[in-house]
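The other protein chains are all here in position, but one chain of the complex has been omitted.
Up next, chain A:
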Amino acid sequence: MFASKRLSKELLKMQDHVPPGISIAKSDNLEEWQMDIKVLDDNPIYKGDTYRLKFTFSNKYPIEPPEVQFIELPTTSDTPRPIPMHPHIYSNGIICLDLLSSSGWSPVQTVESVCMSIQSMLTANSRNERPPGDSEFVAYNRRRIRDIPFVYEDDNV
């Protein structure tokens, strides 16, 4: 109940206006939303692509952070959605980002502000690579995102 009230307000606001490069792809229930984001400048790594973020909310949202990851839609689909290349984004779509952890999260953050943070994280990136140990992580990780003990050591990317 806590989450749904806040989420419906967020949704109303976003239906009215969303920042450039961000759009709602799916919001038919209040447990999971999908958002599309684009990088606005002509960063060659992301040029021409659109990426899809999946938000999963617990009923403690926004006290607890939502689970946020990229999801992939095949190139054959009408709306192809690859996983963006980034040294903090694993090829299975899991994002290593401080503000999504319980210690970095502030309940004042919103779906919109999270999208904007991720958008700017992509815009600022110039390294066309995956995090170190990507293939092992993708092959062996079975934990839920929130249980992964990320170390946010790199503030530059």
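Rule of thumb we're sticking to: a contact is a pair of C-beta atoms (placed from the backbone, for glycine too) under 8 Å apart; a residue touches a chain by one contact, two chains touch by 3 or more; residues count from 1.
The rule is simple: contacts and distances are computed from a predicted model.
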| item | value |
| --- | --- |
| Options "Exosome complex component MTR3", "RBR-type E3 ubiquitin transferase", "Vacuolar fusion protein MON1 homolog" or "Ribosomal RNA-processing protein 43": UniProt name of the undisplayed chain | "RBR-type E3 ubiquitin transferase" |
| Omitted-chain contact residue, chosen from A:T75, A:S106 or A:S126 | A:S106 |
| Interface with the undisplayed chain - residues on chain A | 2, 5-6, 9-10, 60, 62-64, 102-103, 106-109, 113 |
